[in-house]
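Before anything else, here's the structure in question.
Shown here: the complex without one of its protein chains, the others still in place.
First chain written, first letter: the chains are A and B, and each begins at residue 1.
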Amino acid sequence: MAPGAPATPLPLGLLPRLLAAFSGTTGLVIKLVFLSLANAMAVWAATVLVRDSRWIALSVLVAATLAIDSVYLSRRAVPLKFLVPGSVFLIAFSVVPVAYNVNVAFTNWSTGHLLAKEEAIEGIERSYLAPPADGRSYLMAPARDGRGQLVLILVDEADGSTFVGSRVGLEPLRRDAVEIDENGAIVGTEGYQLLEADELASLDTDLSAYTVPTKDGAAIRPEGFETAVELRPTLRYEADTDTFVRIEDGTVFRDNGKGSFVAASGEELEPGWKTRVGVENFTRLLKDPLVRKPFFRVFVWTFVFAGATVVASFALGLFLAIALNLPGLRFQRTYRSLLIVPYAVPAFLSLLVWRGLLNDEFGLVNRLLPFDVPWLFDPAWARVSVILVSLWLTFPYFFLVSLGALQSIPSELVEAARVDGAGPWQVFRRITFPLLLVAVAPLLIASFAFNFNNFNNIYLLTAGGPQASDQIVAGSTDILISYTWKLAFEAGKGQDYGLASAVSIVIFLIIASISALSFWRSRSLEEMR
Amino acid sequence: MFTSGRLRAVAGLAVAALVAVVAVSSGSSATNQSPTIRIWVDNVQKPAIEQITSAWASSKNATVDVVVKDFGKIRDDLKTVQVENAPDVIVGPHDWVGELAANGLVLPLFPRAAVRALFPTYALDAFSYGTAVKRLYGTPFALENIGLVVNTKLARVPTSFADFERQALAFKKKAKGNIALAVPQGAGGDAYHMYPFFSGLGGYVFGRNKAGNYDVSDIGLANPVFLKNAPMIDQWNKAGLINSKIDYGTGKDAFLKGKAAFWLTGPWETKTLKESGLKFTIVQMPKIKFNAVPFLGVQGYMVTKYATDHGVESLAKDLVGSYIPSTDVQRTLAGANGRYPANVQAGKQVRDPVLLQFGKAGVGGVPMPNIPQMASVWSELGGAWVKATRGSGAIPARVAFRTAARNIANKIG
Partner (left out) sequence: MRTTWWRHLVAGVAIAFSLFPVVYIVSTAFNADQSLSASSLVPRDVTLANFRELLSGHTTSAGGRTLEIPYVRWFANSLLVATAAALLTVALGALAAYAFSRFRFRGRRMGMMTLLLIQMFPVFLAIVAIYLILLQTGDIFPFLGLNTLTGLIVVYLGGAMGVNVWLMKGFFDTIPAELDESARVDGATPAQIFWGVVLPLAAPVLAVVGLISFITTLNEFLIAGTLLQTMERQTLPVGMQFFVSQQYAEEWGTFAAGVLLAAIPVVVLFMALQRFIVQGLTRGAVKG
């Protein structure tokens, strides 16, 4: 067994000593405890999955548990021991959602296509009931007849005639056999036992499905506990051909393979259902003139916006980190803390505040400046504003990161260069900056990707507007994600998740290619020694 | 060292931990015998709905489970919720009806004629939707619309639109920083608040077909009558009557500080107006070429399709279709929001002078179209107004609205 602490001298400090103390035997115990807990949870989960007969999930669970156990119980696979904890969460909450979205992109999930097909058929049957031309509506009270069967006591709303309705049909009832109070509610019947109010709820399912057939396929159906109405279906579902037929004129509505029943005339029944539609969403993107016409302009602007934001924020953040890096600078800690504040305020609020500040007639910015700039209303200035505000939001992050990264540059390199007679700018250019760039390059790429997809900054500030000179739907500050969001949620019938997923996949592929490309070309991958 | 000792230790600990986990998480949940009806409301409606359902629920031997959600999330979550957690009844504004009905998420209601008669036709219409057959999908309980709030110390209640224009512009000239009319637009535009001007010039959103349903191919932004009157917008812009740089906060601020004599706003500002200490009257915007009617917003309760899945369909329909329409209930529900009740009888009992004035300002108003295609309209219509009333850089109104109409047509597809 390993000794309690290594013999190499360690930097002093309570924390490292504590950490060292917990290695060794204690560390082994901790590892076993975690592993046992994980296994216990897996066993518990397995019992639940077995109970629910979820075999696929069960096999995934078993495979994963076995894999994790073998990683931690064997001597080898050391890198995996470090990678497994984070990867478990990564797969569960980052990878799986991406896979899910890929799945959604191949469906027609959108307004009118949310339910499953059977639910949609039920929904259509329900919403295409109509009162017949001479249909009546009734005051109703559920009751039991002499044999204990459920019947409905009905009072015609129009002429006050009274009936008792059963599943067989309507039968007239003597008017004086029904007692109606001054509010118009049925309170007593002769020959039938009215149901008590507190019994009604338990008979709900029977009551909701109760029908009293009248003529021509119409039937009286309860509406709640006090009303009944005569309704007739206007459509008939033919299960063998999977079609709906309109009773009145025989129009046939067929399943169009895209989640709706459609007639030859194009008339569509609502609701539709959610179904797989193959690459329909992707081809729509390629063919829709709303997408094709402004695509190039929007794409270029997205690139420019993300790039300018990252470069400017990094430059400003780095400059400030260096400027405030002097040891012993007065107020150093205060300066740094104040510069972090924009990062601490939620971006959502900051963006709305900036929107108010940049109002060109009433906003504070123009009031403080000697001239008026049409910040958010002129297309060109709106682009500048969007970058400026993004700079404000992003530079504290690079300031923070640069502060940390500057510490990792070995001071003896800098000293050696100074001794050799290099001036501060040369030191920066030749030593500090390249080393910094290696450390920060992936962050720059990640920030570029984040801003490429930065829906919030654009939408809250300008909503993609103002309208560009070519007057089409895409505004002058619309980036790919904000424009396509508009297409998915503010066009057609709105709420098109299938299209939105397809779009996000396309954008993701674009960003991933750009990132991968810049990666292969940058030296940082070569630096991975 | 992969010893059997280690394996045994792990197995033993696993069993022990398993037992502990089982012990901790076992615990039977008692099943509730009486049927439960789940209602999704926002924070504002919660006390009201709890109050009115307490008597109703006990008489039916049912339990009411009131779940509070952020207003917008009621609709969003309804689309992704699982059956076990789904609501049976929800509160919602009428402009959700089209989308919810097209998704098959709400049940049609067929109240008796006597119940229908309790409400103004347009309120029921607002909650109706259908492509071929039109159905009622909810029971309204509150109405709202904007009105023209006149600061009677700074201006007189206008007798005509020309009078209004004269007064507003004169007031604007009186001091630097004065605004002629506080109507919110801002960079994003506000088609809702600008609607009286739109309707007053002959504009409409969607026309109707023979069956009385909205016809999405008939987009009224570019209808000939409106386009003929549109140059008036350019005049207003040049004179400075309407300025799209004014956003909601700026306009409100200006009115409350006496820098605007006229404010176009709605009953949500009742408390602010009363506490401001200003003397004011609320009227409908005077007729321009047509009556300058506002958009009407109607709030109501709907029964979801999950009520059937839960076996409480009749119970839910009883609540929404029979109980909620009654006068006292309507008064309570609308009162919680500080709005005019939809039930006509309850409406007659309204005593609050501000609310009464807002009510009068809404006469002849048009409910916002509730069809899903409205999603394509708002930003275009608002955007057209923003561009046309921009001040010095404005686009001629005819061009702006024609472009908007074309874009809407393209978006609807």
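Convention: a residue touches a chain if its C-beta (ideal position, glycine included) is under 8 Å from a C-beta of that chain, and two chains touch if they have at least 3 such contacts.
Note that the structure is predicted; figures quoted are calculated from it, not measured.
> Could you tell which one of A:V33, A:V48 or A:A116 touches the chain left off the display?
In the full complex, the listed residue that touches the missing chain is A:V48.
> Which of these touches the unseen chain: A:F244, A:F314, A:W354 or A:W381?
A:W354
> Tell me, which residues in chain B touch the chain that this view leaves out?
Spelled out for chain B, the touching residues are 25, 43-44, 46-48, 67-73, 80, 82, 184, 247-250, 252-253, 256-257, 265-266, 268-271, 335-338.
> For review purposes, identify every residue of chain A that touches the missing chain, sorted by number.
Missing-chain contacts on chain A: residues 2-3, 5-8, 10-11, 13, 15-16, 19-20, 22-24, 27, 31, 41, 44-45, 48-49, 52, 57, 78-83, 85-87, 89-90, 92-98, 100-101, 104, 316, 319-320, 323-327, 329-331, 333, 335-350, 352-354, 356-357, 359, 362, 364, 392, 396-397, 400-401, 403-405, 407-408, 410-412, 424, 438-440, 442-443, 445-446, 449-450, 452-453, 455, 481, 497, 500-501, 504, 507-508, 511-512, 515-516, 519, 525, 527-528.
We take it that only the chains that are shown with their structure count from here on.
> Between chain A and chain B, what is the gap in Å from one C-alpha centre to the other?
Going by mean C-alpha positions, chain A sits 24 Å from chain B.
> In the complex of these two chains, what residues of chain A are touching chain B?
Within the complex, chain A touches chain B at residues 32-33, 35-37, 39-41, 43-44, 69, 73-75, 111-115, 119-120, 123-124, 126-131, 137-139, 157-158, 184, 197-202, 204-205, 207-208, 222-227, 229, 231, 234, 267-268, 270-271, 289-290, 355-356, 359-362, 374, 376-378, 462-463, 465-467, 471-473, 486-487, 489-495.
> Within their complex, state which residues of chain B touch chain A.
1-2, 6-7, 9-10, 13-18, 20-22, 25, 34-35, 59-62, 79, 99, 101-105, 107-115, 130-133, 135, 186-188, 243, 245-247, 249-250, 305, 308, 311-315, 317-322, 372-376, 378-379, 383, 386-387, 390-391, 393, 403, 407, 410-413
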